[in-house]
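In this view, the complex is presented without one of its protein chains, the others remaining in place.
Per-chain numbering from 1; labels A and B assigned in written order.
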Amino acid sequence: MADLAHDLGHHDEHESLGVDNRKLAMWVFLASEFMFFGALISTYLLFKGKEGMAGPLPRELYDIPFTSVSSFVLLMSSLTMVLAHNALTRKDQPATRSWLLATALLGMVFIAGQFFEFATFIEEGMTMRTNAAASGFYLLTGFHGTHVLIGIIMLLSLFGISRRQGSLSGGQGLNLELVGLYWHFVDIIWIVIFTVVYLIP
Amino acid sequence: MTTTASRSTIFRRPTATKGFWSWITTVDHKKIGVMYGYTAFAFLLIGGLEALLLRLQLAGPEGQFLSQAEYNAMFTMHGTTMVFLVIMPMSAAFMNYLLPLMIGARDVAFPRLNALSYWIFLFGGLFLYSTFIFGTTGAPAGGFLAEEVSRLGSAPNAGWFGYAPNTEPQFSVGTVLDYWAIGLQILGLASLLSSINLITTIFNLRAKGMRLLRMPVFVWMSLVVNFLLAFSLPIIAVALWMITFDRQFGSQFFQAANGGDPILWQHLFWLFGHPEVYILILPAMGIVSEVLPVFSRKPLFGYAAVVFAGAAIGFLGFGVWAHHMFSSGISTVAQAAFGLSTMTIAIPTGIKIFNWLGTMWMGRLRFTTPMLFSIGFVAMFTIGGLSGVTHSVVPADWQQTDTYYIVAHFHYVLFGGAIFGIFSGLYYWFPKLTGRMYSERLGKWHFWLMFLGFNLTFAPMHWLGLQGMVRRTWQYASDTNLGPWNMVVTIGAFIIAASILLFMWNWVVSKRRGAEAGIDPWDARTLEWTIPSPPPEYNFAEIPTVTALDDFWHKKYSEDEEERPVRRDTADLLVEELEHTGNNPGKPIHLPGPSYFPIAVGLSLPVVGYGIIYHGEVWGVALLAVGVLATITSFVGWAQEPAEEPGEEESPGEEH
Partner (left out) sequence: MSEPAQPEAHHHPSPRQYVQIALLLAVLTGIEVGLYYTEPTFGRLVTPALLILAAIKFGLVVGYYMHLKYEKRFLTGFFGAGFILAGLVYAVVLVSVLILPRFG
């Protein structure tokens, strides 16, 4: 039994769903995050069209071309993420590191874009206090951005560990997959946000 | 009982196994469960004290015992404490302690995360209660609170449900509601992390042969509860962030003047709040489903029905939330829809009640203390459930809302239900936890005194409410003639308090001097009764293989032609052998090592909380920075700490 990869040494001995503990935990956590972002998105939808609000409304200030580029950047970061995972399965450690770094960099570009967008809106007179739609917009995109930031920290940590140890092995390899799941989730939330918040009239 | 000597040859990580530091750094689910239990009980005493203060104020008309500000603080903290700091952590205590034992595992899937949940709870609760020291409250100039508010009144005062716009900064000046919002935010995180942990544990760490439909009902109810937690806590997290941002940063979520909507708060709160009440009751239902069969010497009637009814209650629980909003001005269509959906929940609940009755029917009943509390649960919860059904009739609810009729309902289900269930469990598993028996005489005194006090307290509230006694109001006028029954209620409350003192006495004395219990004092059915009392740190010397539901029972008993249990000749020998081998595993068993990081993160979060509240001051910003930094560094340290030492052979189910 000690010969088998520790993952599978379990299967003889107990009942399980056949998915690694941490992976199962991550999927359940991500499912719960739908409830979190759902509340934020529906709050924005509730307020966005309300009559009689003061100050500029988010939809009056959106710069669709700019945000489209941001969205494209985040989508591409999902590609680099999945290529990082692929590189790891081929045990190509330098490629894994490069793709991890690329993902983190694209994430940082996205965040920079968000900061720039917020700064512009604030300059144009829309802060969180201006009206409920603005509050909803900032809270939603702010929390999304925070999730991206946490993801970037995790990506850079994996990058650092790989540099220090020379490779990501065993449990760390699973960690890359888990960070990937998280990262893609943050991306699909943005897919929803971009369409529902920015594009839909 | 195991000895230290035999332990030290088994464990390879000789960090603290006894004493104060072993508790601080423990990742053992049993120790964590014990800590949850004692902490929750301490909060029970505090929440109970708050209730007694309320009852002293309401004992007679136009009471002057508490000021208005103090009254509002007391009923808010009583509710908040009982829900978030008593029933939820008590349920966590049971789930933590029992789940691995009941499924044949050595610990939960993520032991350090488990410890983290406890420390977040403890320090989150202390953070919330620090409002009494640091919190400030006030009102717009000229309001009745314009004068100085006492320390007793300096606590969250907007009800446990914190409706907007009352909670908005212009109506609730000061910091008490920030302690509430941020405190609950922190506490919610503890439960969310725990839910992910326990879901993974239940699905992935079961012993061989422990198929899902062979798990004890308590495990099934825990599974449903943890899914409810995972899917409902994020909702209130968003709501609490919104009110925090409204109060701290001037956002407009619930400010009607600028596009906000106070009704949004109600929707979000109750979207969480209704699943929350099922979170509060299902663990107790699970406990009762374990106790009744043992003391009826019969299997649970309709195991599958009870399991699926529990799942149905959980699922339907997401579809009824606006029944808390019937008088809030929601549309008629919504009222009708939610009234209907609320009625449907009575169906799976009724199924469970009939199955419990069916379990006892024609059983050989033993009226031990846990059995009395479980039967009490069935009776009291049924009464509370019936008043609940009357709420689902919308026009009737318009009359009942905001009166004591509602208070009667939820206390019958939460006290007569959840708390009775919890006491049933505390008595039932006391021998397993301590290795000793409690005093049955004191236990029965506790039950009957509590039963009397409970009914004296809450039954009159039904008609007090229908006579018009209004909730959340510090006084009632003398010409309402509500005085006499209110006095009865207050007396009942003090009888409850006396019964709790009896319980505490029983617990402390029996723990020290109770008769030795052995591994299976109740002749029970589930796996936790196959290991020594108290359990050794590794739980099972050898992970069992399960071949049926109630596997242990079937190993002790066969059935005659009339399906009555017949004790096997081998039963006594089996129990003796289990006791012997349980303490002598014969081979090294490796367990995850203790860690400092969970308590480190647990301590950092309230620091962040204080930083948010006082971010207007320089030292507040410093606190915020320190707290965030401490949290991040603790996580980094945690991530680098191996769950156990590298190269060690894994025990089944252990996290790598």
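Here are some notes:
One rule holds for everything that comes next: contacts are C-beta pairs under 8 Å (C-beta built on N, C-alpha and C of every residue); 3 or more make two chains touch, one makes a residue touch a chain.
Every value quoted in this text rests on a predicted model; they were computed, and no experiment measured them.
Remark: the omitted chain is touched by one listed residue; of B:42, B:126, B:257 or B:334 this is B:334. Checked against the hidden chain, the listed residues A:19, A:109, A:122 or A:153 yield one contact partner: A:19. The omitted chain makes contact with chain B at the following residues, 231, 261, 263-264, 267, 271, 318, 322, 330-334.
Touching residues on chain A toward the chain that is not drawn are 4-5, 7-8, 11-12, 17-20, 24, 27-28, 30-35, 37-39, 41-42, 45-46, 64-65, 68, 71-72, 75-76, 78-79, 81-83, 86, 89, 173-174, 177, 180-181, 184-185, 187-188, 191-192, 194-196, 199-201.
Everything that follows uses one rule, which is that only the chains that are shown with their structure count from here on.
Remark: chain A and chain B have CA centroids separated by 33 Å (rounded to whole angstrom). Residues 104-105, 109-110, 192, 196-197, 199-200, 203-211, 230-235, 237-239, 241-242, 245-246, 249-253, 255, 258-261, 264, 268, 543, 636, 639, 649-650, 652-653, 655-656 of chain B touch chain A in their complex.
By the touch criterion given at the top, residues 2, 6, 9-10, 12-17, 19, 21-22, 24-25, 28-29, 31-33, 35-36, 39-40, 43, 46-47, 50, 52-54, 128-136, 138-139, 143, 157, 170-171 of chain A touch chain B in their complex.
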